[in-house]
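Shown here: the complex without one of its protein chains, the others still in place.
Here is chain A:
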């Protein structure tokens, strides 16, 4: 285990545990009190909002909300991109042509305007709808990457050998090809989760997010509306912002580690390491 992977897993793990356990331990995040904009301390770990709501309680619920978005979009993206990328490339012929045409069309549809359009048409958006919209606009890129890799694996000798020995087609796909795609799939999923959480935060910040739910994005939206920055209420906007940044960084670190497992050449690509090689050779 490299340092990168350890740090990434550590940060991501703490945030996930906080998102799962936190909401059980804090009070109602929507309770309004007379204590507008008190700083950290005084019985509130992270102070209160303008209307006296507990920021720490809000952060716990927001972490859970953002993680749900990330997991749902990650899973949907995995399903869609594997289906259109891997199955198309494996079947070949017209199926491949049709699937890759569809993927390309989805790829050039501009994501954000579509999301804004869908979001503004539906008045009462649930968190699931936002997740679905984000998934539909984000799977195409990884489908293309998967298609390319599947095309390469499909024509390798061990797949031909399996065909020659009379393996069923689904078995060749799931037992011979898919295991070799696992590192790639893992890195695509991690990337999709980052994209989803950032995308949801962006939508919520613009006021287009899920209504009546807590996510890091909606916290920032309310902080912005409550003029937190101008009033110097850093405890209101800094925690959700930091959470987004830290979680994104942690997942990226995990992703880099996966990339290094797929492609060992990426390891030790620091300047000091490369200088060592040149001395050796």
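In this section, a contact is a pair of C-beta atoms (placed from the backbone, for glycine too) under 8 Å apart; a residue touches a chain by one contact, two chains touch by 3 or more; residues count from 1.
Note that contacts and distances are computed from a predicted model.
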Review point. Of the candidate names "YwgA family protein", "Peptide/nickel transport system ATP-binding protein", "Cytochrome c domain-containing protein" or "ABC-2 family transporter protein", which one corresponds to the UniProt protein name of the undepicted chain?
Key: "Peptide/nickel transport system ATP-binding protein"
Practice item. Could you tell me which of A:118, A:132, A:162 or A:186 touches the chain that is not displayed? Key: A:162
Exercise for review: Determine which one of A:38, A:51 or A:180 touches the chain that has been left out.
Suggested key: A:180
Point to revise | Interface with the undisplayed chain - residues on chain A | key: 156-158, 160-167, 176, 179-180
